[in-house]
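The other protein chains are all here in position, but one chain of the complex has been omitted.
Now for chain A:
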Amino acid sequence: MKSKTADRIATGVFVAIAIIIVSILVGLFSYILVNGFKYISWDFLTTPSSNIRAGGGIRDQLFNSFYILLLTMIIAVPLGVGGGIYMAEYAKPGKLTDTIRSCIEVLASLPSIVIGMFGLLVFVNVTGWGYTILGGALALTVFNLPVIVRVSEDSIRTVPRDLKEASLALGITHWHTIKTVLLPSAFPSILTGIILAAGRVFGEAAALLFTAGLSTPRLDYANWNPFSEQSPLNIFRPAETLAVHIWSVNTQGLIPDVEAVSNGSAAVLVISVLLFNLLARWIGSIITKKITATK
């Protein structure tokens, strides 16, 4: 009877914890959406922001956020997955590997503002680029690389050893086994890790304050020449992202409609992250189905 009671209490406690987590999430989401949704309009999304007058939009900030995200992922994903493969498959157990692992863990726990200051030093000053999209993307790479390495390593390690043995026993080389057996099996969990990392990148402000800057030049979306000052594709221009914009209008905004802009931006940010996650999961499940032949 006693252990039955304990079992019931344990069940109750865990259900309660689950309810708390879900209600925090739902509460937060609905708060942001309820307060912000009414400000979102086609106009809000497609007009540039204003420094003084009311009625500014977030066109450039939204574009910048996605562009920096894309650039960061282009740099961080190959490096991170490569690092994960090395750690899982090539690194021999020993002092060196332990040191590398500690470095990755320390890097993963660095506060983002510290990475921002590091970025200011290296990607802004030493390189002489000034505030740039590339600098921001590199700072965010530093910020995300450890997470992706860790996730990739863990995902590859959890692939059953049987499969690796089966492939090697067929006379398949180590690299080919990694490519055709280990990576496809690890793909769903690597993808989940990358989505989480992408969410962090999208919402990150502190690491970008001093690397990508607080301003965006006047952009001409018809100009696709990546070397032109006005081109949105230019990676050597400063760029204020959505998250940074929310921070800056709230702390130093001179516009009369601060609340509207920041609430609207917050809602757009949350919706974007949500859409991004759903999309990535959807694409991921299609790819998984294709490689595993499940229907």
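Keep in mind that, in the parts below, a contact is a pair of C-beta atoms (placed from the backbone, for glycine too) under 8 Å apart; a residue touches a chain by one contact, two chains touch by 3 or more; residues count from 1.
Definition applied: contacts and distances are computed from a predicted model.
Chain not shown in the complex: UniProt lists it as "Phosphate ABC transporter ATP-binding protein", one of "5-oxoprolinase subunit PxpB", "Phosphate ABC transporter ATP-binding protein", "Nitrous oxide reductase" or "Glycine--tRNA ligase alpha subunit". The hidden chain makes contact, of the residues A:172, A:214 or A:287, with A:172.
For the options A:64, A:144, A:185 or A:216, the residue in contact with the chain missing from this view is A:185. Looking at chain A, the residues touching the absent chain are 92-93, 160, 162-163, 165-173, 176, 180-181, 184-185, 291-295.
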